[in-house]
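All protein chains but one are shown at their positions in the complex.
Moving on to chain A:
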Amino acid sequence: TVCTVPSALTGSALFFAAQRCIRALKTVQAEHAPPQHYTWRRNCSSAVMPRITSHYTIFPRDKDPRWEGVEMERFADEADVVIVGGGPAGLSAAIRLKQLAKEQEKELRVCLVEKASQIGAHTLSGACLEPSALNELFPDWKERGAPLNTPVTEDLFSILTEKYRIPVPMLPGLPMNNHGNYIVRLGHFVHWLGEQAEELGVEIYPGYAAAEVLFHEDGSVKGIATNDVGIAKDGSPKDVFERGMELHAKVTLFGEGCHGHLAKQLYRQFNLRENCEPQTYAIGLKELWVIDEKKWRPGRVEHSVGWPLNRNTYGGSFLYHLNEGEPLVALGFVVGLDYTNPYLSPFREFQRWKHHPFVAKTLEGGDRIAYGARALNEGGYQCLPKVTFPGGMLIGCSPGFMNVPKIKGTHTAMKSGMLAAEAIFPKVTAEDPASETAGLHIPEYEDNLKKSWIWKELYAVRNIRPSFHNYFGLYGGMVYTGVFYWILRGKEPWTLKHAGLDSAQLKPAKECTPIEYPKPDGKLSFDLLSSVALSGTNHEGDQPPHLTLKDDSIPVANNLAIYDGPEQRFCPAGVYEYVPLETGEGMRLQINAQNCVHCKTCDIKDPSQNINWVVPEGSGGPAYNGL
């Protein structure tokens, strides 16, 4: 990796910074840095820039003199099945396994690890839940007290212009029609699923993140190891350092949600993506508001497209009126991460959208009580990887079963977890698993998926999202949906392709116009930092930043120089800041890792693909309450 000199002068300061960077690179590579300063690096960064990354995934500890003599043995435990991630998919899989065990009177040890401090604290979604999967999992969910309190009563769809609203009729059969669905606070629903799982005997361990995948000698997955604790910000061990724990299993299920960090590793390890397109994503930002009772219409679902996005940027809004006692609305904005303008800020588009007369009239006089953000999958059918490998499988939004035009992924995630459980159960309880590898390979899961309603559903809507990649953008896509989906139900014989990697879509900053965003007014729209405070996010301060850079010099040399630092704008938590260097001219990247809300957008959208999000110490991250 090298510092690249920008071909056009975006500003003499940047040019000189890049030049200095190259010169420094050559000097540092020439010397041998003394061990006590610990400057062993694969790629040396400029002598002018302070070091950013200190995580052991970039700088291995076995070569680090500060770790000599530190006890690195881990305590290990065995379970039948280990599940990574306590979201709808992971919990449904755990519940289904225990239900089968109860039915067939067999013993099964199921352990589930979740990085959030409590189940539901990292869950964020609109959400309109289609109860199909829930009806299969718990036909008696109502008696059990599942928090599905708001049936959808009204469904509105609009195309917004700067001042006006064009209503679009919600005909039955259109993917966005929500008849029969429930508006839920997914965090609360997931918390309820967690309680059901614990009652069934699943061992749930919130506050412990799966940090490492373990492998058998034969290459199959052996299980996971939880995060180490007590590593200081500079990567050295603290007094309270303790190794994580190993959980071994016959099969490990990975339900990390959209763009999981262990899944990223597994794709490479087992070549799971060789026959599918690269996944494409969107970022969803959400707020909860307590509004004026007079404006409250419980059960009302509103979606919009159009303003403030232009026709070539995929995205839109949602606003759902919940019925849970208080006049609460859940609202948010989604922006496709294949956007091309590096000056676009999804957060500020969201804040700006709230000022539209149609939205503002609902929110006026209300109070914002929560904020959060998360990336979501947009790829659908074309982007489904192989989901089974020796010793494990991928479930839920991790491989990505979201139905994009319906904007629902919870029901398919739950169903995938249940199908995984049903495929696994006979194998893990069999006397003789008859497996070629130490970790069980269970391809029946993938076969079951292909036979299920998930596959039919995703196949039918596969061309809707890619149909936006035409000259007319949004309008072309809507016409396509109207003609081919509504009439033909996705039976057309062709499958459209997506545009490729999201990170490759950004145009250089010099080719794009900066966007003038209005200042937040403090009543309807807000600034970034007060929003982040509402997410309740926090991390132990003295730990290596978990937003790791493969090369510390690339942000300034590439991201800032060519794209004007898009990470400052797409991060919904203000983690990335380009600040002036204390010594002389130029900028450096400052990573405020404590603000991170675990949305994964940076890992997805970084044009240099230099950022690798890894899991921080468990129980860090947002503290969402029913988001």
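Note that in this section a residue touches a chain if its C-beta (ideal position, glycine included) is under 8 Å from a C-beta of that chain, and two chains touch if they have at least 3 such contacts; residues count from 1.
Heads up, the rule we're going with is that contacts and distances are computed from a predicted model.
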Candidate names "FGF1 intracellular binding protein", "WD repeat domain 73", "Pantothenate kinase 2" or "Electron transfer flavoprotein subunit beta"; UniProt protein name, chain not shown: "Electron transfer flavoprotein subunit beta"
Per the touch definition above, residue among A:96, A:115 or A:188 touching the missing chain: A:188
Residue of A:59, A:208, A:339 or A:468 touching the missing chain in the full complex: A:208
Per the touch definition above, residue among A:229, A:515 or A:581 touching the missing chain: A:229
From A:194, A:244 or A:439, residue that would touch the chain that is not displayed: A:244
Identified contact with the non-displayed chain, of A:326, A:364 or A:447: A:326
Touch list for chain A against the chain that is not drawn: 75, 77, 113, 117-118, 120-121, 187-188, 191, 205, 208, 226, 229-230, 238-240, 242, 244-245, 290, 326, 369, 533-534, 536-538, 623, 625-626
